[in-house]
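Got a structure here, written out as structure tokens. Questions coming.
All protein chains but one are shown in place.
Chain nomenclature is as follows: A and B, assigned in order of appearance, with residue numbering initiated at 1 for each chain independently.
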Amino acid sequence: MKIRNLAAAAAFAISAGGAAFAAEDSSDPIVIPIHNWSSQIVMSHIVGNMFESMGNNVEYVTTDSQAVYESIRLGDVALELEVWEGAFGASFREALERGGLHDAGDHDAVTREDWWYPMWTKDACPGLPDWEALNDCAHLFATPETGDQGLFLDGPVDWLKHGKERAEALDLNYVVVNAGSAAALWAHIGAAEPDRTPVLVFNWTPNFAEAVWPGEFVEFPPWEEGCDTDPAVGPNPDALHDCGNPADGYLKKAAWDGMPDKWPNAYALLKEISFNNAQIAEMAKLVDIDDYDPEEAAEIWMEENEDVWRPWMEAVGS
Amino acid sequence: MQTDTPVISCRNAWKLFGPNPRQYLSQMPDGQSYNDILADGYIAGVKDVSLDVGKGEMLVIMGLSGSGKSTLVRCFSRLHDITGGTIEIDGQDIMALPEKGLIELRRSKMGMVFQSFGLLPHRTVLENVAFPLEMRGQDSHKRRERAMEVIKLVGLDGREGYFPRELSGGQQQRVGIARSLVIEPDIWFLDEPFSALDPLIRREMQDEFLRLQEMLGKTIVFITHDFDEALRLADRIAIMKDGAIEQCDTPDQIVLNPKTPYVLKFTEDVEKALVVHASALAKPLNGEAVEGTPIDGGMTIRQLARTLVNDPRENLPVADSSGTVTGVMSRKAALDLLMGPA
Partner (left out) sequence: MFLQAILVTALILTAAKPILPDFLVRLPDVWIPPFADWLDVFFEFIRGDMDAGRWGLIYVTRWFADGPLEFMLGVTANILEGRHRWPYFENPLPWSSVAAVTVVLGYYLGGWRMALLAGGTMIWTALMGQWNITMQTVSVLLVAAPLGFAIGLVVGITAWKYRSFDNAIRPLLAVMQTLPFYTYLLPAVIFFKVGPTAGAIATTIYATPPMILMTTIGLRKVSPEVVEAGKMSGATRWQMLTKVFIPTARTEILVGVNQVIMLSLAMIVLTAFIGMPGLGATLLSSMNSFRLGRSLEIGITIVLLAIMLDQMSKAWVAKQPVHFERGTPWYLRHKHVVVALVLFSVFYVAAQFFDMLNDIGRRQSFSQAREIDALIKGFLALDVVKSITGTIRYVLNVWVLVPFRDALLWIPTSAFILFVVAFAYGVGGKRPALYALIFFSLVALSGWWDRSVITLYTVFAAVFLASLFGIPLGIVASRSERWSKRILMLCDTAQTFPSFVYLLPAIMLFGITDTTVVLSVVIYTMVPLTRYTIEGLRNVPPEMSEAADMSGATRWQKLTSVQLPLAVPTMAVGFNQAIMFAFFMVIIAAFIGTQDLGQELQRTLAGTDLGKNFVLGICVSLMALTFDMAILSWANRRKKALGL
């Protein structure tokens, strides 16, 4: 209810400012998908609140973060606020080819996903973050099951991170195990924390983990175009996946092709919106560390960052 | 008591259970015994039964469990479809009735009481009793009124709001009886109505039942496995074994002249003087003149015991209920029955 009040107040403020929208938005609810990580949920609510303050109806549905592109294509949901290059680039491109959705611009934020370790690991293996130090430190990452090989905990198989291939391509003395979920990755780091046991896991930014466990990405041979398709690219001439992931991946917005016609004003706002890494981390922190509900977190963030979102609204309002 | 057109008329009725009974029956040679049929994989629930029940008559069907008595009564009400033969109710072949007609027949003419009461557990006494009226679509006010009448009749007023499980067995059967009477049926089927009750209650319910019957005068088919009960209640008794009727006769005749060894076994231990009426022992007058006060033919020999001992006459005239002398009874024969042959 409080959210609604705030939104109403904002709507009043804008209409009082003499804003006149070019065309009417449909009164059908704009369906915004939310996934199972906090920054995306909070960001979705922030944008949803802005839509509501323009007089639109908004609804949130929880969806799978890969399957969502199919839903956008069909118009079941209207947009997606966090399209990560590394994680969802493939699903996004595939849906793009089949038609029905389009790229609605980039956020300022850049994304990165790669092999990562919490800072305490560096004490035991000072050669990091250079990847060439990995083999010397392999014994540090060993577990009862891996013998003298190190353990690298990769993301779930469906994230298609090619950890095994990279370990082979770069001749790393590591056993690559796939976690079943993001939560399993955190549990693995969390278990290592009290004793500051060295661990090597798959991780990405921006997310809440950087606030809990400061850490660094391993610096692999830098990404070159074609590293995943052409064996010749990268240090190992006979293997694919022999370099790191792009260090500055995009974070996009995607929209259903029908959105500009159905909700022209909301769509115009969507094009304006652009968050940066710090803002996204702040959103995650409000939920993951400060323990607010995402709705409350969105409300708090908007109270504290009016100077960020107000200009976007004014840009489309005038 | 009996009139000419029977209410229920059953001719060569068969009920076979098994995979393909109709075909089997049509190809079956005559004179197959129960066991022959069993050997062919069929069970003869009702085996070639012919029987009439007159208006206002109480027919008791007696037999041990598995003798087919319950099956027979279910054929009368077409809860079972018979395999062969015909059954007519008031001259109407019930096998020829369409579903609608059958439902109409049951709604207007038949009532039935069951051994384990067959009450609907989720309905109160009142709702159970009114159930047949509800099925007929009677409006709720009228049905309540009528149901209350019957509930009073069976002595349950004050309990109409109770649920079956809150009542004793005897009371539950009163509900069953009230339900079967609520539509004022012409034909009343009672399937071992008192068997599930303990002996004291059973006796009380039998008396209650006789009281009701005296008041209502329905045509009744009553089933029991208790020979004493049959003797006590029946106008006529049909004794069944293996689906067939061994003998169908008045209680006096069954006791005096059992036709088969099977029937004999039941009658052996019966105190005959309690059952046999003077009229059954009377011989026709054949023009002979008799003197003196006649005795009442409707009394049992046991009731006449004192007269028999004190009256010096060799032969006693017997009168029917209107006082007309209809026959003569040998005192010696009556005393033999009372005390056993000398």
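Everything below uses one rule, namely that a contact is a pair of C-beta atoms (placed from the backbone, for glycine too) under 8 Å apart; a residue touches a chain by one contact, two chains touch by 3 or more.
Small disclaimer: the values here were computed from a predicted structure and weren't measured.
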Partner chains on view for the chain not depicted: A, B
Of B:N12, B:Q92, B:S116 or B:S168, the one touching the omitted chain in the full complex: B:S116
Contacting the left-out chain in the complete assembly, out of A:V110, A:A124, A:L140 or A:V212: A:V212
Positions on subunit A contacted by the hidden chain, ascending: 1-2, 29, 31, 33-34, 36-38, 41, 57, 59-68, 70-71, 74, 76-77, 91, 143-145, 153, 156-158, 177-184, 186-188, 190-191, 193-195, 208, 212, 284, 287-288, 291-294, 296
Residue numbers in subunit B that touch the chain omitted from display: 74, 77, 79, 103-104, 106-108, 110-112, 114-124, 131-132, 134-136, 158, 161-163, 165-166, 176, 179-180, 183, 189
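Here is the rule we use: only the chains that are shown with their structure count from here on.
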Separation of mean Cα positions, subunit B and subunit A [Å, integer]: 87
